[in-house]
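Excluded from the complex is one protein chain; the other protein chains are retained at their positions.
Our next item is subunit A:
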Amino acid sequence: MVLVLALGDLHIPHRAADLPPKFKSMLVPGKIQHIICTGNLCIKEVQDYLKTLCPDLHITRGEYDEDTRYPETKTLTIGQFKLGLCHGHQVIPWGDLDSLAMLQRQLDVDILVTGHTHQFTAYKHEAGVVINPGSATGAYSSITYDVNPSFVLMDIDGLRVVIYVYELIDGEVKVDKIDFKKTPATTHSAH
């Protein structure tokens, strides 16, 4: 059982002061094995904070990030799953499932995690899952109104991943979950 935290679009300090206290109290160091962050932190302090939660931190660059050294996309393998990470402002139309699916194919990953729209979404299709963990601070977005703070926690176990989404709605943390099973890997046809 491997826990992966997926979050992003915090926009600290420009659009938000900090993570909601209820989230902060849940995110305790030592429990999570990997953190993947879609981007738009925006300052180094946030990166440092995330590092205290878990040393294995992966970040991709959002258009407001101050550190320009983050990559545009990133892939990593956790257990049997290949995960892809990208902020998402590069994928046009923003939030469009098919275009995101294209990126997923391009990166050749089972789980694609992107952000930018500040809205939590999770789509399952034959090749995998496309997840958007939303904005962890509920920051203002020109794309989405009424942003609720949210983040995603993935529990990877063999060929199965359970995706828990935590949303802060009206001051209460609500949890939802999605299951995904990966079909056993077929050998890719090499040319």
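The rule we apply is simple: contacts are C-beta pairs under 8 Å (C-beta built on N, C-alpha and C of every residue); 3 or more make two chains touch, one makes a residue touch a chain; residues count from 1.
We take it that contacts and distances are computed from a predicted model.
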- prompt: Name the absent chain by its UniProt protein name; which of "Vacuolar protein sorting-associated protein 35", "PIGU protein", "Ribosome biogenesis protein NOP53" or "LRC58 protein" is it?
  reply: "Vacuolar protein sorting-associated protein 35"
Query: Where the complex has a chain not shown, which of A:45, A:108 or A:179 is the residue touching it?
result: A:108
Query: From the list A:49, A:123 or A:140, which touches the chain that is not on show?
result: A:140
Field: Positions on subunit A contacted by the hidden chain, ascending
entry: 13-15, 63-64, 66-68, 89-90, 92-94, 96, 98-99, 101-102, 105-108, 126-127, 140, 142-143, 188-191
